[in-house]
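The complex appears here without one of its protein chains, the remainder shown in place.
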Amino acid sequence: MTPLKRDSPDRRVTCITYPEPGAMGRTGDWRIFRPIVDNDKCTGCQTCWLFCPDAAITMDKNNKPVINLEYCKGCMICETTCPVKAITRVRETEADIE
Amino acid sequence: MSKIISVTGNHSASWAARTVIPAVIAAYPITPQTTIVEKIAEFVESGELKSEYVRVESEHSAMAACIGASALGLRTFTATSSHGLALMHEMLHWAGRSRLPIVMPVVNRSLGPPWNIWSDHTDTMSQRDTGWIQFYASNNQEVYDTVLMLFRLCEDPKVLLPGMVALDAYILSHTFTSIEVYEHDEITDFLPSYEAGHWKLDPKDPMATGNIAGPEYYYELSYAIHEGFEAARKLIPKVEADFKKHFGRDHGQFINEYHCDDAEVILIALGTMGEEAQLAVDELRNEGVAAGSARLRVFRPFPAEQIQALAKKAKAFVVIDRSLSYGHLGGAVTEIRSALYRGGQTIPVQGVIAGLGGRDVRHTDIKKMFKIGFDVADKGEAKPDIFYGLKR
Amino acid sequence: MDLTLDLFEIRFHGRGGQGAVTGAKILGDATRLEGKHFQAFAHYGAERRGAPVMAFTRVADEVIRIHSYIYEPEAIVVLDETLLENPTVKAGLKDGIFLVVNTPRLPGEIKLPVKAKISTVDATKIALDEGILVAGIAVVNTIMLGAVVRATNIASIESVKKAIRKGLEGLPDKVVETNVEAAQRAYNELNMGYSL
Partner (left out) sequence: MVAIKDLPREEYIELGHAACAGCGATIAIRHALKALGDNTILTVPACCMSVIQGLYPKNGLCIPVLNTAFMTAGAAASGIAAGLKYMGKDKEINLMAWAGDGGTYDIGIQALSGAAERQTNFIYTCYNNEAYGNTGMQRSGATPYGSFSTTTPTGKMQHRKPFARIMAEHGIPYTASISAAYPRLVYETYSKAKELVGTRYIEIHTMCPTGWRYLTWDTVEMGKLAVDTGVWIMWEKEGEEWRFLGRSKQIAEGKVKRKPLMDYLKPQGRFRTLIKNPARVEEFERGIEREWKILKQRVEC
């Protein structure tokens, strides 16, 4: 049986859902605090990547963390777990609205 | 001394438990019923409510525990919603058939999948055959008052049946309004303490319940339950009248009629939609249109006679169901048509399915449904049941 | 002010954890102390700390029989100004609507597609001054009630203060009185004007 296309009418017979970013909308709006990475202090240990509950951190080609601000919820776990305090916080309202 | 408090529909149910002081409460949390059992926990742990509160590990066990406690001849209370009520199904039959007067508010909520926590009457409609008396409330004061009335009704020696009062998820359960509540000693005239006259577990007078009954006995035992409902049918007006005498309020007994006497079209609905329909009636009446609304407050025992009497007043019914029996129609409209058929009445009945899964039903929508009703009255013939607001 | 409208509907916009629902209920309770009937409820879904939430208060002279949602409120209260961009805040706007916003900006600086009666107060600053914080969030719900009654006259500040004391029953007295004082401050420091 050929796999059904995602939005073919037969698929709407019941509550079928598909993996996609933003299943709860732009969760970046939830932030009260925003994490800021200081790449000079960062040693590339990836602890922030390890602990991020939202998989919102990826390591760039220089093995430095990049935080996806569309979805990062500002829990600030990356800040507290970073062994060299390379990540700090700023109140979302004071941060420049990108 | 009675007092006025600002509470949600859920807390109105918790306050009713606090007023009645059941001996045992066994309950399991489920959205959106949760704040009922949370408030009861506060009352119990602060010492304001002396009930024994069993925090069971599932709804199936909640009802089983209530059956155990009620079997001792003790007043018993619980609350649930949607999937919790469905999970209790087996034990709802058990409680009904055991003639145990357990009282249970049920917050009407959709059945999944998908998970949906908003208002839908399919959950209580699915339990019509389990031997439980069923009331539907339309405001917080009615939730509180109906719990008190249910204990009086269910514990009557000729009735002896469990009873549920349904309230719409969020529309009532989580909406604050002010209600009047009483202390226990202010209600004991209306609601005396419960004496289990029929049976109870008592080592001093040993009797068992539920072991085998062959075909030669089972049928009559079932009929006895049916007789309990007929007794309830006679008692409901008396209980409501007595409640009014003590507390100055009644909620319309079987059917809460509004401008029905001279109405051309009467719209019937349950719960909060039944009350909001009154606004549509007011607007139509201002436009000189003879509309009336009737809120079906008691669903088991089903008020067939009252429906037949109501049909004599109008040229057409519109019936809104916030439930759907797949492969057939809404819960209320099928039973209303059945009552009319038995009464030999051929008034057209326009069925409307609306508000499933918590979709909002406003008085403006109800006014549109009335328009359909007047068209049906003119033609003398109903259209196929309408799925109001369905997105194609 | 004698309310000739038979229904006064208020919509609160806040974020999970800012106490929008409690605020809606306390405001309702305040109007009850002045003989009105009220409903207070929230728009329930998956509330999360920080995620946008809505709450409602409906006030009338007689018993309220309407149970459906509020679509065209008489007043909109915005507890967190970052929500002003959120489309739900702009739903149901009409000329003459009251808009009460927690912001350091003045009414004239707020652009709206309708002629609204805008009032602003920096409730966050008041909360930070008075130390009304929970888990890093300035809880401005009771503070904004001082602003709402001043802007709309739906109830007196005395009734609001009584309702706050009742609504926050169980919290330490010092916390309750701080909230009561903060509401009075918002009442006094309210800037009232019209949208751009």
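Letters A, B and C mark the chains in the order given here, with residues in each chain numbered from 1 onward.
To be clear about the criterion, a residue touches a chain if its C-beta (ideal position, glycine included) is under 8 Å from a C-beta of that chain, and two chains touch if they have at least 3 such contacts.
These figures come from a predicted structure and were not determined experimentally.
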Which of the displayed chains are touched by the chain that has been omitted? A, B, C
Please pick, from B:15, B:28, B:77 or B:118, the residue that touches the omitted chain in the full complex. B:28
Can you list where chain B touches the absent chain? 28-31, 34, 37-38, 41-42, 45, 55, 57-58, 60, 83, 87, 112-115
Pick out the residues on chain C that sit against the missing chain. 46, 48-50, 135-136
Residue ranges of chain A at the interface with the undisplayed chain: 15-27, 30, 45-47, 49-56, 68, 70-71, 73-77, 79-81
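Assume only the chains that are shown with their structure count from here on.
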More contacting C-beta pairs: B-C or A-B? B-C
Averaging the CA atoms per chain, pick out the one whose centre lands closest to the mean of every protein CA shown. B
Find the geometric centre of each of chain A and chain C from their Cα atoms only, then give the gap between the two centres in Å, rounded to an integer. 33
The distance between the C-alpha centres of chain A and chain B, rounded to whole Å, is 47
When centres are defined as mean Cα positions, the distance from chain B to chain C in whole Å is 35
Considering chain C alone, which of its residues make contact with at least two other chains? none
Under the definition above, what is the set of chain C residues touching chain B in their complex? 24-25, 28-29, 32, 37-42, 44, 64-69, 71
Residue numbers of chain C touching chain A in their complex, please. 15-16, 46, 48-52, 82, 136-137
In the complex, the residues of chain B that touch chain A are 113-114
